[in-house]
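The complex appears here minus one protein chain, its other protein chains still in place.
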Amino acid sequence: MLAYVIRRLWQMIPTLAGVMLLIFFLFNWVGGDPALVLSGKITNKEQIENIRKQLGVDQPYYKQLGYFAFEVANGFTCTYRSYVDADGARAKLRAEGKPAPCQAVRSWATNEEVPKILVTRIGPTLTIMLPVLVLETILGVILAIGVAYVRGTLTDRMIMMVCTVAMSISFLVYIIVAQYYFGFKWGMFPVQGWTGNFWKDLTTYAPLPIMLAIFVGLAPALRLYRSFFLDEINHDYVRTARAKGVAEKVVMLKHVLRNAMIPILTNVGIALPGIFVGSFLLETFFSIPGLGREILVAVNRSDFPVIKAATVYLAMITMIINLLVDVMYKVVDPRVTFK
Amino acid sequence: MENLISVQNLNVKFRLDGGKIFEAVKGVSFDIPKNSTVALVGESGSGKSVSAMSIIRLLPKEQAIVSPDSQVLFEGRNLLTVPESDMRAIRGGAISVIFQEPMTSLNPVFTCGEQIAEMLRLHTSLTSKQAWARAEELLNEVGIPNPHLRMRSYPHEMSGGQQQRVMIAMAIACEPKLLIADEPTTALDVTIQKQILDLIAALQEKHHMSVLFITHDLAVVGEIANHVVVMQSGEIQEKGVVKDIFERPQHPYTKALLSCRPNVESRPMRLPVIEDFMGEGLKPVHTEQRLRGFKPEDNFILEVKNLSKHFKLKDGLFKTRDVPAVASASFKLAKGKTLGLVGESGSGKTTVGLTLMRLHDATGGEVLFDGVDLLKLSERDFMKYKRRIQIVFQNPYASLNPRFTVGQILIEPMKIHGIGKNDDERVAMAMALLKRVGMPEVSFYKYPHEFSGGQRQRVAIARCLTMKPDVLICDESVSALDVSVQAQVLNLLQDLQDEYQMSYIFISHDLAVVKYISDQVMVMSEGNVIEVANADDIYLNPQQEYTRKLLGSIPKGWHAEKAAA
Partner (left out) sequence: MSAVMTEAASTAAPLHQPSPGLWTLAWRRLKRDRVGMVALVIVVFFLLLMAGSYTGLVAKNWSKEVGVSYANPSFMAGAENLEGSKSAAADPQANVPYVDLSDIDPLAPRYKEWEERTAKIKITETPRAETLPFGGDKWGRDVILKAVKGAETSIFVGLVAAFLATVIGTVLGALSGYLGGRIGDALEWFYNVFTSIPYILLILAFAAVFGSSPALAEYKGVGMVVAILALTGWTGIYRLVRAEYIKHASREYVKAAQAIGASHQRRMFVHILPNVSHVCLVQLSQHVVQFIKAEVILSFLGLGVPVDSVSWGTMLAEAQAELVIGKWWQLAAAGLSMAVLVTAFSMLTDSLRDALDPKIK
């Protein structure tokens, strides 16, 4: 078990290195010169050169990669330039007897420290997405068992048809319409807003986005989970259970459900890292200061440091979650052995 | 004798894809007397399993239609019409079932103890604790060592034989009056089969229950059954007590089934096939015996020395572990003769075949073909020899590319090896070969899925023949076929050997078939060669303990029982 976890952690290193290379390739190579990206705002040539120097993009690529690797290694809390004190700023502070902390990576657009931005944005996102994931999974499983139980009937076919149609309408249409009617026209929920007070947000501002996300996510979840149950129903052990005289309901709720939990867990595991990005659409529409909206804003402003840091952080979280899910398999599936 | 169950005029139809209807069982009637074993015998598609599953209504509801005038009488009631809730009490209580594949028939996520205890909780008034204790007694009764520990084992932690014992423990838990055994030993090795058959027979006697034993293997029937019902394409051809069926079979189909299957006592020049019995005017049964064995003056085409093959498994953080599949196998193959390779699953017999033709990379050893070590040749030099060693696989449904027509399948190797001057010539050769293996010429334009298992195996043989190989490896090539088809394919292989002087390496777990077709036999177990000798010598006078055990497990059918009595 421990050996397995250690080996998995060891195997994360090349993957993380790959993520780093991919991001570097995208942003520093394809993305091109940040000075040109930012040149819309700044026209002074000298200033541009100065920025290039500060960002280190006047250096050859291998050095830039080194700087980036340094930033990744310390979680974007310290830039290489400030670490080696290239412009002597920290030395100056020290000479004055003041504390001279290492400079964290800063946003190009707002000059805020990137790690701080991201940490403060995670709360609202999880306030929305955790309830969504939990409720959606529970509802999806319950409904899927019901539908699988009446498989092949008209009810089953009708529900599947409704799911297909519901899935075909764009998420945008749902949000626009729901916000207009529930918020604007009927005033059942606030149209948008966020206070920062967890309970107030959860009870006032979160319900509409949460319900929307569940409503939209339920149709695909139901379809998928139903297919898991139907797969299991065709297995030989179900026939054995019937031959033992087990009632059909118990066959579904005990024998089939227990086995179907394995692919369901896989699926939840895949969806889990996504809750950190959140539904950027919901956050944008409802003005929720979450991570998804922050990333979207950064994309629109070409604020590369924020996107780069968010990507690396989330890749790490994803890898850790994947490991946890794999360990969870052992609980659900006795056939799993850690090798 | 009093009847436990009486099946009367059973008709079952299936709805197929595209609105077609298939009649699986057509008006079948038979009785299961109390305290006896009835064998339901037939080839695939005979409707034997469908008949048995109809008794406890386990057919898929969506497709199966049981006609309303069918009756299954059990204790004065028609099981086909009792309410579902009563039926649940009967399933597992009065009538229980064991299936062919114990691995998939047990629920993988529950312990064996839990699965047996569930049965007891459903049909008895035992508390959970009592049920658990009783389950442990049952495991002990079916001969599972260390039952206390095994109660908490999951199915995948047990061998196939043990899994089937757990299934049996579950089935007899509530003292059923009838046990339906649906091909319970087909997926098991021959030594395990023997143990399971003995166990079922012992339990039948001890618990005074009846057994409905479904099988395709008449040899097994002779060992276990009191009554026999022979089925063919949904109809009963013959039924009676076992002695009559074996000694005085009335129906030609029964006669054919009894004589198609090779047995270890005799080796006729040709195996009788169904047409010999079913056609008009009986053809004479071949009584002339074929003599087998390598002779000192034989030319050897293939000599294998210390062939070994290890598989690498990942183990721990960075290590890999060597798992020997074959450890140092040595043998010779004479021109125009057959070497039989027998062993149970995991013995490495298939690996030997695949390794010597370089479908696996060998770990060590030599394969001398006409004096040339095949294992040392470069890929380019080996190309010339590829043509000369060919293989026919086990599963006729997987060994032909489903997207190729039979014609494309046959032309492809000729093109690769530059056989035939042009496409016209190749087509002509392919047509001739199809005819030679007993297939009509129109098959050239058809796809594999349009043929039965036996026909596909003929196509696979024809594919090898296009290259005129010197050595043909038959890897369980007839194991997946029905008895009657098996005889035809074995006859074809024998004819081809006589005609083309090919040498065969015949790999099989079926000792009777190997005895019939082989000149020399090599016995393998767990990667080691146990014994190599002429076929008759090995069967009459086995030198090794393992070989004796293996031969002792062969179901002998009726003849041997009678001879012993």
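Order of writing sets the labels: A and B. Residues in every chain begin at 1.
Assume contacts are C-beta pairs under 8 Å (C-beta built on N, C-alpha and C of every residue); 3 or more make two chains touch, one makes a residue touch a chain.
The structure displayed is predicted, hence computed values, not measured ones.
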(message) Looking at the full complex, which residue from B:R57, B:R426, B:R463 or B:K556 touches the chain that isn't shown here?
(response) B:R463
(message) Please identify which residue in A:P190, A:P273 or A:P334 touches the non-displayed chain.
(response) A:P273
(message) Give me the subunit A residues in contact with the hidden chain, please.
(response) 14-16, 18-19, 21-23, 26-27, 30-33, 36-37, 164-165, 167-173, 176-177, 180, 184, 234, 239, 273-274, 276-277, 280-281, 284, 292, 295-296, 298-300, 302, 304, 307, 310-311, 314-315, 318-319, 322
(request) Could you list which residues of subunit B touch the chain missing from the display? (result) 14, 16-18, 20, 22, 24, 44-45, 49-50, 53, 58-60, 63, 233, 354, 357, 359, 383, 386-387, 390-391, 393-395, 398-403, 405, 412-413, 416-417, 442, 445-447, 449-452, 460, 463, 467
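What we mean here is this: only the chains that are shown with their structure count from here on.
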(message) Distance between subunit A and subunit B based on Cα centroids, please, to the nearest Å.
(response) 52
(message) Can you tell me which positions in subunit B touch subunit A when the two form their complex?
(response) 56, 58, 62, 88-93, 96-97, 99, 101, 104-110, 118-119, 122-123, 154, 156, 167, 170, 314-317
(message) Quick check on the complex: what are the subunit A residues that touch subunit B?
(response) 3, 6-7, 10, 152, 235-237, 239-247, 255, 258-259, 262, 332-335, 339
